[in-house]
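Every protein chain but one is kept in place in this view of the complex.
Note that the chains are named A, B and C in the order they appear, and that numbering of residues resets to 1 at the start of each chain.
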Amino acid sequence: MQNRTDLALELKEEAEEESKLKGVSMKTRIDASNHIRETRITIKDKEGEQVLGKPMGQYITIETKDLSANDGSYHKEMSEALYLNLKEMIPRNAKVFVAGLGNSDVTADSLGPKVVGNLWITRHLKREGYLKDAIELSAIAPGVMAQTGIETSEVLEALAEKIKPDLLIVVDALAARSSSRLNKTIQISDTGIAPGSGVGNHRNEITEKTVGIPVLAIGVPTVISVPAIISDIVGNETDNGDILEMLDEDFASMHVTPKNIDESIKRISYTISEGINHLLHNHIKAE
Amino acid sequence: MQNRTDLALELKEEAEEESKLKGVSMKTRIDASNHIRETRITIKDKEGEQVLGKPMGQYITIETKDLSANDGSYHKEMSEALYLNLKEMIPRNAKVFVAGLGNSDVTADSLGPKVVGNLWITRHLKREGYLKDAIELSAIAPGVMAQTGIETSEVLEALAEKIKPDLLIVVDALAARSSSRLNKTIQISDTGIAPGSGVGNHRNEITEKTVGIPVLAIGVPTVISVPAIISDIVGNETDNGDILEMLDEDFASMHVTPKNIDESIKRISYTISEGINHLLHNHIKAE
Amino acid sequence: MQNRTDLALELKEEAEEESKLKGVSMKTRIDASNHIRETRITIKDKEGEQVLGKPMGQYITIETKDLSANDGSYHKEMSEALYLNLKEMIPRNAKVFVAGLGNSDVTADSLGPKVVGNLWITRHLKREGYLKDAIELSAIAPGVMAQTGIETSEVLEALAEKIKPDLLIVVDALAARSSSRLNKTIQISDTGIAPGSGVGNHRNEITEKTVGIPVLAIGVPTVISVPAIISDIVGNETDNGDILEMLDEDFASMHVTPKNIDESIKRISYTISEGINHLLHNHIKAE
Partner (left out) sequence: MQNRTDLALELKEEAEEESKLKGVSMKTRIDASNHIRETRITIKDKEGEQVLGKPMGQYITIETKDLSANDGSYHKEMSEALYLNLKEMIPRNAKVFVAGLGNSDVTADSLGPKVVGNLWITRHLKREGYLKDAIELSAIAPGVMAQTGIETSEVLEALAEKIKPDLLIVVDALAARSSSRLNKTIQISDTGIAPGSGVGNHRNEITEKTVGIPVLAIGVPTVISVPAIISDIVGNETDNGDILEMLDEDFASMHVTPKNIDESIKRISYTISEGINHLLHNHIKAE
């Protein structure tokens, strides 16, 4: 229940109200286009972990200055901002392996597989001697445990051992608290995926500890949980917990999504794959 | 806001609490399989229309006795119950025209198009001399106004004039108040479609008055509106309206859907098309 | 069998070999970008109709100069060339109604519905007072007769009577003879659709005669029929007919499609909808 948002930005907003911000720092900047706001939250120590309920590391949020305007008009700016951050976080010439998490049969959870579907994969071409100057990119959409019977972390660990990339990027659909951020906000973090997060509630963590290589996580909030909506409405009063307990059990497996979720997921997944593809682009063009 | 459910059954439950039930009658029966409960609500006069906010007519609800069990296990019983009701309401040898309302690109609104996609269409075959004993069935999925620029009622009126069926069946996705009924309940009514109902909020009514022939409506609740959830939780207290007003404007275009909406819509749409196809089945088999 | 291509350009190539070209004229030009070749075939009289087996009128083919290069790289140039031709053929301020023919469940036949899905529809907005300077655009994807039981021409005639547009544009998937033109060539004609053409073999014609308003047809070859392939290979020898007769009957319902048909249809349908949308674009931007 506490973790009803996967966005560090929203956790911080909440924590701020309660003024317990030790171990956490935040910087905000507007990009060159004057349309995009980047917020960088750093959780610096154990105390910061306690405050936000997330592991130590960087959490970068990319969104438009005026959220309501972000209906696709700033696709290029978002994509470029993602690219610039990735470029900074990924060593030159790194072998990159991308995992698109989630269930491609459930629209709100299909962000990861859709991103992977639009990547320019180079690993097999480079191994045949082509694209010498491009970075090595491989990818998989491993499905969810109900489809495979295998923990996603097990699949990724096995493949990382086999193909030996330098870095894993996991792309996942997240839960948020605010409807205005749905399908409009990209979060990048260098901490990997914590247990229980994401739309599909991955039970196992996907981090350097479990997979054996550094893990970057790219996420977009695509749903709001019903408890998050209710908390927002009834506020932080004492009987809040009581109301949540009264909630129809069925609501536990429910999501609030915008009506146009199908279209939105298509658009934002394209924004993300373009940001990642940009890492290869110039090299390939040159050749 | 008042109409936050399209199910007459739920309107009645609500009205009952307020004990204003003049002009409305209700009968419940369990079917032969002992798994299915049918509830028949009759709105008898203007007073009944006032109480439930729906036009005069029959509203039949088909659901399993134990709603939580209705996960597809009673597919055949539901389908059979739908068939038996349709058989009673549709004259023998009627020419039937089915319209699958809704947007096939939005999962929660795609029930109608999916049902039409599974029908056994006979009109063109009968006109060539085949299937003499089967009823004439034609169908269309007209799309929504944002896709066509044309009111759905205009499309159906034009086609009804052209192909001269005896009866129109419209199939549509509805909004409900209770999460336990989503994708598990079928409502049949002889009143057609009122303005502003359905997931896609059809602005114009689709009734005998506008289309020129009797209109049966088959609907399944596939979403809950956010205001409906909140009302359920905060109850009927005085400040209810205030809370609703405070709601983020974005929520107006949001739906609460179960995570497995894609799978559920596939299953229930199949249940409905089988119920309709059954009307033709025996005749065709014989031939 | 004779009509194994829907492209006038290919019929002409064939007829030319047999040197019977009375009543037919042809002009070719390269567009400003130097990438696109437009071929305009005019069938001038009854004699021309005999020679090519198609009704009198204009047939404009848009393709890249080097067909093998047309893998999406000239998307913008193709789209612009389509727009310029449409602009010339459609009166300023005309009310335009677009019909996307074909079966959206059969990839090779889904071009029409996909184009309609990407149009900027304005009719409903203009009727509420918005977009005063834009042209009125409405659209429908009527499905195929096996899905509806209704002839496509009946649906379009009924709707044309109801909404009174000035012009109908039908978009359809075609059969071609040459594999190099699949999903790479756009044919525009002012003659509407002849009976028996298209991937789905529309039995009735869709022309000004049947629908009551002028009909522009936009088509893209997406399949090759098996007989067309064989003719190409075994040539025009005397036993050609014998071989065709020997053909497994099943082949009659078969198509030759490229492996990547799903991706190609997505791309070319987007090229076409952009060409049509361009008709509205400047007006809407201005407003």
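Note that in this section a residue touches a chain if its C-beta (ideal position, glycine included) is under 8 Å from a C-beta of that chain, and two chains touch if they have at least 3 such contacts.
Everything numeric in this text was worked out from a predicted model, so none of it was measured.
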Chains still shown that are in contact with the chain withheld from the display: A, C
Residue of A:57, A:112, A:142 or A:192 in touch with the missing chain, whole complex considered: A:142
Absent-chain contact - pick from A:43, A:78, A:159 or A:228: A:159
Residue, one of C:61, C:122 or C:257, that touches the chain absent here: C:257
For subunit A, the residues touching the chain missing from this view: 104-105, 116-117, 121-125, 136-143, 145-151, 154-155, 157-159, 161-163
Absent-chain interface as seen on subunit C, which is shown: 105-109, 178-180, 199, 226, 229-230, 232-234, 243, 246-248, 250-251, 253-263
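Methods note: only the chains that are shown with their structure count from here on.
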Pairwise touch network: line, ring, star, complete, or other: line
Proportion of interface numbers common to subunit B and subunit C (over half same, under half different): same
Relative orientation of copies subunit A and subunit B, as a Cα rotation angle in degrees, nearest 5: 180
Euclidean distance of C-alpha centroids - subunit A vs subunit C, Å: 43
Centre-to-centre distance between subunit C and subunit B (centres being mean Cα positions), rounded to whole Å: 38
